[in-house]
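Omission of a single protein chain aside, the complex is shown with its protein chains in their original locations.
Our next item is chain A:
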Amino acid sequence: MGKIRAFTMPKWGIEMTEGTIAEWMFGEGDSFTRGDLICLIETDKITNEVEAEYDATIRRILVAGGGEPEPVGALLAVFDDGSASDAEIDDFIAAFKPAEGGVAEGRQKKKEGKPKEAGIEGEEDKPRAITIETNRPISPEALKLAQAEGIDIADIHGSGRGGRITFQDVQQAMRGPSTRSPKGTAVLPDETSVFASPLARRLAAIHGIELSGVTGTGARGRISKKDVLAKVPEPVASSGATPAFGAPFEAVENEPKVIPFDKIRKIVARRLTQAKQTIPHFYLRVGVKADALLELRKTANLVLGVKASVNDYIVMAAAKALAQHPDVNVQLHGEEIHSFPHADVAVAVASPKGLVTPIVRQANRMRIDQIASRTKELIGKAKDGKLGFEEMDGGTFTVSNLGMFGIENFDAIINPPQGAILAVGSAERRAVETDGGDIAFATVISMTLSVDHRAIDGAAGAQFLATLKSLLEEPETLFA
């Protein structure tokens, strides 16, 4: 009889108490091999792919996909090598006692170090096993390995004291010599032959422009920022074929391309529907004068040598304002409000797989350059689909910015369990009244705060927005 194994609800992170099987990739009776995607498990934070840790056959699925949440350790399915009888499977299920931690592990989750027990079950017998009789010095583990794998130790050169053979020596002998060919030397870029400003060098590196091909227009032929920017190719819109003038209009086929929801979109759709339907949203709107911020950003970026975006500054200001208003820096868990001293600010990112919200942790304690590099890293990972669970888990607030698309303002849906989300619109030139009563133009960014009224009252949200506005309008206070 083959070994029957339980597949239970895994535990990802301390806070996880239950999870839901979103979808099974295999049905009962199907076999999978190690590394196959077995199923998707959804928690209140994230959906994880569960990979097989060994080859097996699915004998019984006890919890179907898309059902109710199951507690951690609950029996989800039973696997074996396909040889056990149905009665044996039934007995196994009847005798199963839930324990914490699953058998299969998610991508983000690593195995717990478990103390070894005598006689590990399920280990296969190696037919190649031999008995080695030798008077050469060899460590007990090395001898055990050599015997189990049938390695002739006569050819092994021992690296231990007095030529004693270690476990590592036997393992090396099993692997054979490396076949990787050396990569050779590298050529360092010649910094001296090209006369260019540091900013121009950085821009050239960002846009992949060869500086030797750029003509410098600065003093004594020095390559400056604008010389490099002139070389940056403008994206050209492709012009479709225009029908000849005077020809009559002809309708063409307009069949829809059907795109079924993928897993991510299913979850995004479900969670947003749930959030919009169950959370009593209310909205607070404010216009923030951004001229001082835009001016300061230019100087600060040059001085600090970073490329911090306006959004990075908004994240920083929001984080600092949240730290001053812990009654807005909250998560809502059932009938409890969890108010945090530090602001873990999630940033909404459009990734190829859909909307993701990676988190800049303790953004209120970061300098602007740290925020800029962190958001850059997270956005990069989001675009590559490489965000880890811990990079999206939790968060106390979200900033969603569509200003770069020219959106004036919009209302965002709260990302539970957070209590609020800030929707940032574009910076627009608007006529405003000056202190002296004249009319002048100012750059104004519209912001809308969506608030969960169960956790945060209107006055608290308004006070938070007032702090945020004053931080952004007097941006030097961000560096105080």
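Structural remarks
Criterion: contacts are C-beta pairs under 8 Å (C-beta built on N, C-alpha and C of every residue); 3 or more make two chains touch, one makes a residue touch a chain; residues count from 1.
Quick note on the criterion: contacts and distances are computed from a predicted model.
The unshown chain of the complex is recorded in UniProt as "Alpha-ketoacid dehydrogenase subunit beta", chosen from "(2Fe-2S)-binding protein", "Alpha-ketoacid dehydrogenase subunit beta", "NADH-quinone oxidoreductase subunit H" or "Raffinose/stachyose/melibiose transport system permease protein". Between the chain not shown and the residues A:T57, A:T166 or A:N415, the one that touches is A:T166. Residue A:E141 is the one among A:E28, A:D91 or A:E141 that touches the chain not shown.
Residues of chain A in contact with the chain left out of this view: 110-113, 115-116, 139-142, 159-161, 164, 166-168, 171-172.
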